[in-house]
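Note that one protein chain of the assembly has been removed; the remaining protein chains are unaltered in position.
Chain nomenclature is as follows: A and B, assigned in order of appearance, with residue numbering initiated at 1 for each chain independently.
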Amino acid sequence: MAEVQPLIAAEGIVKTFPGVVANDHVDVEVLPGEIHALLGENGAGKSTLAAVLTGLYRPDAGRVLVDGREVTIRSPRQGLALGIGMVHQHFRLVPRLTVAENVLLGDPDAPRLLRARQVEQRVAELAVRYGLDVHPAARVGDLTVGERQRVEIVKTLYRGARVLLLDEPTAVLTPQEAQALFTTVRAMAAEGKGVVFISHKLSEVQAVSDRVTVMRDGRVIGRVPTAGTDRHELARMMVGREVDLSPRRAAAPPGDVVLALDGVSAGAAGGRGRLEQLSLSVRRGEIVGVAGVSGNGQRALAEVVAGLRTPDAGTVRIAGTDTTGRGPQAARAAGLAYAPEDRNGTGLAPSLSVAENMVLTRTTDRLVRMGRARAAARAAIEAYQIKAPGPDAPTRSLSGGNVQKVLLARELATSPDVLVVCSPTWGLDVGAVEFVRGRLDRLRAEGAGVLLISEDLDEVRALSDRICVLHSGRIVLETAGEGADVAQLGLAMMGDRA
Amino acid sequence: MKGLTLERRAAAGVREVLAVPVLSVLGGLLLGAIFLRATGHDPVAVYREMVTGTLTTSYGLADTVTTSIPLILAGLAAAVAFRVNLYNIGGEGQIYLGAVAATGATLWVGDTAPAVVQLPVLLVAGAAGGAAWIAVPALLRAWFGTNETITTLMLNLVALYLVQYLILGSHSFWRDPDSPTFPKGKPLPDAARLATFGTTSVHLGLVVALAAVGVVAFVLRKLRLGLDMKIMGDAPDAARYAGIPVRRTMVVVLLASGALAGLAGAVEVGGRTHQLDPNGTAVGFGYTGIIVAALARLSPVGVVVTAVLLGVLENSKSVLQTMSDQVPLAITTMLEGAILIFAIGGEILVRHRIRRRTAPVTPAAQETAVGETAAVETAAEETAR
Partner (left out) sequence: MNHSVLVSTLAAAVIAGTPLVWASLGALLNERAGVLNLGVEGMMLLGACTAFLASHATGSAVVGLLAGALGGAGLATVHAVSSITLRANQIVSGLALTIFGSGLARYLGKPVEGTTITGKIGDLPVPGLRALPVLGPVLFDQDALVYLSWVACALAAFYLGRTRPGLNLRAVGDSPATADAMGIRVAATRYAHTLAGGALCGVGGAYLVLRVVSSWNQEGTTGGQGWIALALVVFAGWRPLLVIAGAYLFGLALRANFALQGEGVAIPAELLSMLPYLLTIVVLVVLSVTKRDGGAPQSLGRPFVRDER
């Protein structure tokens, strides 16, 4: 059988940053009509490899071949000209512009005078052809996350991409939206395009890919046809050691209610992300997970509980004390700790040292006692195995996992009764994920209650004793964490109840 | 730049912190020299005159120190606010209003009161005047987010016209009735005047200025307010999260900034001009104070050093006037502006290292760039809409 020429191939790619070899002699190839998964944990080097393929990074060694010819891709624009397009994890869209304008951006072939109608027509054509529901004249700022992702896909198709790289595309989608994405991807492959599906989720990789390349610590561990492998083998290749990432549930039944929201409404009238008469409770010794697609009120929920936002209606009670609208200090005094999604920017001040960040929330102090702050920092570094040069290192110099450790160390230092935590393991490598999950489990065992808010359904399912689905500011479904029906959860996340 | 890239340092490079201000001064002088030469003057001679006239003669040195007194206070005013990313450009107007309030209050208290009453009145009124003048922009910024840069700046011009009106345009309380045809300010009661050190022109305002430096340094380093300010200046979201009363702190910082500038006006009036003088009271010192602060990298102790440096420059105006080769006095303003440009341009070297392109990003940043930035960006996107 004749060898089919890969659309794109990388040979011996080496890419280093100080102290880290992100890609260590990596090979990969994508055949026409193939959906090729790039599997690995956070930090394995998948995103770096993708950046090299699309022209965002230049490799230190190795070569990239397009249609068998060696090329040097100096910029994403050049990559696109060669037919390589990427849909990033964090979208590259300008919210103030329309879909059509975003698609046009930087298109070297676009005429000097904009012909809005022509562009809109072509965008509509592409949308129909690939089953992507986008409206060319809509303002991107008004779109949901799923819709924005579709715009990103249309952008690459508009420029004639023949190879599409998708970086963790389903992280923020509902299960149903993920299915729709798979349909689109299959349609593209059927036309002879190549798709690289970058993910750390085994189930998806199995569902949609033809072949899998597994990466770990910057190296390619193996490349196998998807049909010929199973989850255990993939997990073993991906992680390389025994890591227990199986779901953990509470060992004992839950105790008293330690956090209670009753009829809470908050947010600008008619705005997105509102809360509508939401009621929710968390008991001691349990983890309650709040699942939902971005934009349904997660931020408002966290802020109301933490005292950072005053609701228009309803009450918040922490360990029996009414803290509604009394500010974050009152919430903390009542026994609450809050680890926000934006770790180094909200939870911590990035230019400040670990020691200073350890006392960040002690706003009732009169004097600053740096000696004590440093001691607290040293204790945290040891207890949480934080890799930091010392207590005076600014937290911006720490890596993701260590930042999260500092944040948790500070928040848990007060032995809170309730912890509100948002996206706790987002972007962390396997070791850090294991650590954080273990710490939350321990917190639960010690009798605290945990409210876990996350857009990643897998994260919610792995840790929660009870799952609540948040949609349009309301809890639309409540179910046990153990054995929860994914399809039912997905429908609830989209607003349909099964 | 091809082949070079910038890598962020973990902590400000100590060598650079000291080198950048020094090199900026040299750079500014070099630029000034080019302009001097291009317009037919001898830069070496000019600079030599400037330095000897302001530093080597006892008269000149005293004048330089006297000039740096309001500059220290104006520099503190700017530094305090800029640390929290609040750009109080209104130091100029706050100095004027401090002078207006100080003269008004001490004149009102009258000739009979002793120094033990008048001196506190002078200083407190000055500080209050400056604070009052920034109060409206401060409240507007804290409550409505109104850009304080333009509002404080507009008030500079209003203040200028106000002082002109009080002395030149009317027969107000501040105007000297004993001089009906030649407008000047009413002289201050003796008890309200700041004593000088011996026969020099250096007055007690120096003590006030240095005391202010000590207070500001103490607050920033030791009081919780100082840490709150540091957090607000670095990450406003973290400040809100921590429960820091952001709006109240903004107002407090801005009022303190205005008060310090007002104090500058008060000591000028009490120690040097002894009257409200639209042409004499520290003209331009509000803006110069910003240069003082920026050169000192917003450090309260550093302000003392840079204030003396700019005192030299300001004072050299009178030296230049006596030179046979008439150099336009504006050269000092040019030098000040040039030094500031070099200083903030050079700031990048304090924060970053220059590396060749092979090894640029820190491991933290790389993993961070892949994971964390995304979280921040999606979070930012969510808040943006």
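Operating definition for what follows: a residue touches a chain if its C-beta (ideal position, glycine included) is under 8 Å from a C-beta of that chain, and two chains touch if they have at least 3 such contacts.
It should be emphasised that the depicted structure is a prediction, and the values quoted were computed from it without experimental measurement.
Screening B:L23, B:A113 or B:L140 against the full complex identifies B:L140 as the residue touching the chain left out. Interface residues of chain A facing the missing partner chain: 56-58, 74-77, 80, 88, 92-97, 101, 104-106, 108, 110-114.
Listed by residue number, the positions of chain B touching the unshown chain are 1, 5, 35, 39, 82, 87, 89, 136, 140, 144-147, 149-151, 153-155, 157-158, 161-162, 164-165, 168-170, 287, 290-291, 294, 328, 330-338, 340-341, 344-348, 357, 360-361, 369, 384.
Heads up, the rule we're going with is that only the chains that are shown with their structure count from here on.
If you average the CA atoms of chain A and of chain B, the two centres end up 45 Å from each other.
Of all the residues in chain A, the ones that touch chain B in their complex are 16-20, 22, 42-43, 47-48, 60, 89-91, 95, 141-142, 172, 272-273, 294-295, 299, 306-308, 327-329, 332, 338, 340-352, 356, 359-363, 365-368, 389, 392-394, 396-400, 403, 423, 426-429.
For chain B in complex with chain A, the residues that touch the partner chain are 8, 10-11, 221-224, 226-228, 230-231, 234-235, 237-244, 358-368, 370-379, 381-385.
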